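Input: one structure, supplied below.
A single protein chain has been omitted from the complex, and every remaining protein chain is retained in its original position.
Each chain gets a letter, A, B, C, D and E, in the order it is written, and its residues are counted from 1.
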Amino acid sequence: MEQILTLATNNLLSPIILSFALGVAAALARSDLSVPEAAAKALSIYLLFAIGFKGGVSVSSHGLDAKLGLSLIAGIILSAALPLIAFALLKVMTGLSRLDAAAVAAHYGSISIVTFVAATSVLESSGITSEGYMVAVAAAMEAPAILSALWLISRGGDGRRMDSDLWREILLNGSIVLLVGSFLIGWVTGEEGLTEISSFIVAPFKGVLCLFLLDMGLVAGRGLRRGGGVLRPGVLAFGVLMPLIGSAFGLAAGLMLGLSMGGVALMMVLSASASYIAVPAAMRVALPEADPSIYLTLSLGVTFPFNLTLGIPLYVAVASALTGA
Amino acid sequence: MEQILTLATNNLLSPIILSFALGVAAALARSDLSVPEAAAKALSIYLLFAIGFKGGVSVSSHGLDAKLGLSLIAGIILSAALPLIAFALLKVMTGLSRLDAAAVAAHYGSISIVTFVAATSVLESSGITSEGYMVAVAAAMEAPAILSALWLISRGGDGRRMDSDLWREILLNGSIVLLVGSFLIGWVTGEEGLTEISSFIVAPFKGVLCLFLLDMGLVAGRGLRRGGGVLRPGVLAFGVLMPLIGSAFGLAAGLMLGLSMGGVALMMVLSASASYIAVPAAMRVALPEADPSIYLTLSLGVTFPFNLTLGIPLYVAVASALTGA
Amino acid sequence: MEQILTLATNNLLSPIILSFALGVAAALARSDLSVPEAAAKALSIYLLFAIGFKGGVSVSSHGLDAKLGLSLIAGIILSAALPLIAFALLKVMTGLSRLDAAAVAAHYGSISIVTFVAATSVLESSGITSEGYMVAVAAAMEAPAILSALWLISRGGDGRRMDSDLWREILLNGSIVLLVGSFLIGWVTGEEGLTEISSFIVAPFKGVLCLFLLDMGLVAGRGLRRGGGVLRPGVLAFGVLMPLIGSAFGLAAGLMLGLSMGGVALMMVLSASASYIAVPAAMRVALPEADPSIYLTLSLGVTFPFNLTLGIPLYVAVASALTGA
Amino acid sequence: MKTHKAKRVEITIEAIMQSRLTEALTKAGVTGFSVLPVRGGSGRSGAWVRAGEIGRASGMVQVICIIRPERLDALLEAAFAVVDRHIGVVSIVDCEVLRAERF
Amino acid sequence: MKTHKAKRVEITIEAIMQSRLTEALTKAGVTGFSVLPVRGGSGRSGAWVRAGEIGRASGMVQVICIIRPERLDALLEAAFAVVDRHIGVVSIVDCEVLRAERF
Partner (left out) sequence: MKTHKAKRVEITIEAIMQSRLTEALTKAGVTGFSVLPVRGGSGRSGAWVRAGEIGRASGMVQVICIIRPERLDALLEAAFAVVDRHIGVVSIVDCEVLRAERF
């Protein structure tokens, strides 16, 4: 318990979290502070490239773990199954329509890569290592949740075609391609490749993450200011409860797979986190009648800050307690 | 004197100044070289974040100086008073209308954060330290000058309402919020926080400043090419004289406050510099009839380059002579 | 031969080339991965500034080589002469119209600065030094080819005026101005200047180059997907043959000038590379009837990848064999 | 297809005045608008480009409103109160729209 | 100068739907269009701005087609099929063009 509190306090007072808080505060106070769209995208490209590359290098150093395949499968199953639980929970806890509930559920099966990045950076600060291929697991978990959600809707008699364009868009989504691509590049080039570009992708990483989280805070704060009203108490509670449930499933999967302590923590983080890039875009195409202000505000304005501030230290503490590391 | 010359020459031949000169030259020669708006804004966000953060860390390391409060008050008084002097001077030296004169005056009470950043980088190169809270003083000096200018106008019988929106816009201006916010983050996280992100905010700082000044040079040069014609000799002379006058007041304030040599120099720089972000924007809203090509060209095309090239070394030399350091 | 193969393999498996390949693959697979225009331009500004600056510093360290002037003249002659050869070859090998052939020819006389940058980075990895003023030679080679192409057209009776605007645009092209400007800045500030900003322009250089090549890959891949069809086999073959011919002329020039091994290699690279910034823009203005999808696809989609992957190691190997270094 | 008469109002205004304009429009009952970036331009107050600028004092945006004809006057009055002392251009075009219930 | 009658169709649509719309237009025989960025806006589904966003779920673009009057109906039908269930606005204006052979 004490460890959790220390971790949580350290985490809350890290430049990364404070930058996010600054962004939220500035947006709520209606400051005109804003990061240009092109700059925000550039920061996200940097982060995806760096995290993918480092994951690949780590796999190349530690050899191909036999668990990679199993972890990928576990990730896919989690991503597909969690929306069903989320949907059931939403039906019980909230008055959301089937459509809105399914759309929200899809977000919680899928993952948030920034939450993942923030978690790896917390692990690093604490000197905890993890399986490099967890980035690949992250990529694998992006899409299956979308299918589950569409299946939930079609079960309700409301036929939705997943046209092949949508398929391609989801699977070849820019962030998946960049993450997997740079993972492969890191894998192929290994430590040698890392040495060549580490002063670009390793040294300034945390600082870049600060600016990116400043931007995320601005966007989240703006969302809360505009869309906060649509979130009834039940929906809000879901936004905090669901990550805890998700993390429990992630924990179980991580332990069953026999991952390292860091790996278990990351599996929890992935399961606990909610998408705000791939899934919202897919929902706009496939379920345009679902209300974006619900799923975007919930994912970015509630669950993301919760995971960032309290969730990550909690998951790390639990993983550390249960892996006995 | 010799010291001034050496400092000035070193300064003039630094990559930072030469980058600015390159930008001016390219714009005057009508090259199509340009930095995208989003990239320029991203650079400015980086610089504000880094300078604020480092200021905060310095305060956290050296403890809270009792002079912080006094320095803030001094800054606010300077910002509010300098426009009155500037206005009187403009009435004597130039044929500008009351409106244009008040608008110009507001710029000279307020501050230019890049001039401040460039000065801190000159101080660092010379191994001179300064009070970390000078960033907070810089932030405090942004707005009061605007009020003075509007008061000058309203005295002339021309009633201007400062609507509450404008108030909020000025005080929660993106650059003030970012500067103060990152100052607080640096203060809270201290040296430990700095260690985590110093390879992002310390190591590449000067290089980023070069690219930013290249962009400033392009914008200033473009302004001179287009708006240079509106600047009559009297106005031009004001653009060089006023910073000297401002710096004298800054010097007096710095000495009275008992600031360190670096702190006195920075107080001079702040008082000498003229705003080109917060004040022009406020003028466009509150005094739309004032001619922007006068105040923008004067501030960015005349006073900024003057301070950058000759002013800063002069102020540092004077501060060093008078603080006996 | 073995050395070429090793170099080529090392080169092909470097993060730089793999990033380019990732971009091409993503574009061909119609992923929505894209780098914002502003970010791509910012990356190119960084690369030009850094490469120019480092070239200037190197000149300042090694003293002004008497060969600088001769190398510039050689570069200008190569740039002016290669289009004539290219044009003749195109008439023989392809069915392109005079206009299209002249437009394509202009590209091959001029140079691609990214190819140059990539080559310097390969040389550096292999510990091979080169004359710092090669950046100036690169800048000098940008424009003459355009004149040759326009002369080819006017010979055909089709009068084209080079209006003075176009002249200025070509010679004061943003990338030439930035390259030459930062070269001069580096020259003036020397090693001392470099020390101040090396953690910005040296340390992260290769990493930035990776992201830039990712973007180039995306653009090239998109071009191939859309415009690949217009390239008949003859035109395609030209895109691979012409760089080899160009490099042979570059080799001859480099040997006659008595350049170092690295200098010879870079002269080959410049001669072999094809413009995709300055020349396409000039062609759009001066020869609007020429088909951009031919010259852009050929230069960026065929010759650039060829040089990047196979050309550079080949040129380095040949230079090393023939300078006996 | 069935279309309905409407007005397309295009207001080119200083970027810094955008929020004041859109608030005034909203108060005047305008239910929708879109804001387009402008890269540069020229007018009686001189020429400008946004490239490289970080300040908010220069540059314009275009606010586009499509509205029912009967609401035009309210909109113009609201817009005029904001742009009155400012630079910028207001133009109105007759148009047809699909899905009239949206306006 | 000699001008020719045409229609200017402006479709404000979710960015994520852009490729679907332009593909539908192309299939319907539209030979040219331009896509303009939109910075922000407001409508029945709320207000939005693009600044700082990295996702593709929010934000609109404007697709502008200039076409011969006789092709208008085909275009509108194609556009409507795409925008039907989606937010956004379609407006049509009478215009004149130079170089009619281009449309």
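The rule is short, and it goes like this: a contact is a pair of C-beta atoms (placed from the backbone, for glycine too) under 8 Å apart; a residue touches a chain by one contact, two chains touch by 3 or more.
Remember, predicted model here, so these are calculated numbers, not experimental data.
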Quiz item: When the whole complex is taken into account, which chains on show are touched by the absent chain?
Solution: C, D, E
Quiz item: Looking at the whole complex, which of C:Leu64, C:Ala88, C:Met256 or C:Val285 touches the chain that is not displayed?
Solution: C:Val285
Quiz prompt | Interface residues of chain E (partner: the chain not displayed) | solution = 1, 3, 6, 8, 22, 26, 31-37, 61, 66, 93-99, 102
Exercise. Over the whole complex, note the residues of chain D touching the chain we left out.
Key: 10, 12, 36-44, 60, 62, 73, 76-77, 79-80, 83, 89-94
Exercise. By the contact definition given up top, give the residues of chain C that touch the hidden chain.
Key: 34-37, 40-41, 44, 165, 215, 218-219, 222, 226-227, 276-277, 280-281, 283-285, 288-289, 291-293, 296
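Just so it is clear, only the chains that are shown with their structure count from here on.
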Quiz item: Given that chain B is a copy of chain C, what angle of rotation, in degrees and a multiple of 5, matches their CA positions?
Solution: 120
Practice problem: Can you check how far apart chain C and chain D are, centre to centre, with Cα atoms defining each centre and the answer in Å? | Solution: 45
Quiz prompt | Rounded Å distance, chain A centre to chain C centre (Cα mean) | solution = 41
Quiz item: Got the chain D residues that touch at least 2 other chains?
Solution: 56
Practice problem: For chain C, write out the residues touching at least two other chains, lowest number first. | Solution: 32, 36-39, 42, 199, 203-204
Practice problem: Just spell out which pairs of chains touch, all of them. | Solution: A-B, A-C, A-E, B-C, B-D, D-E
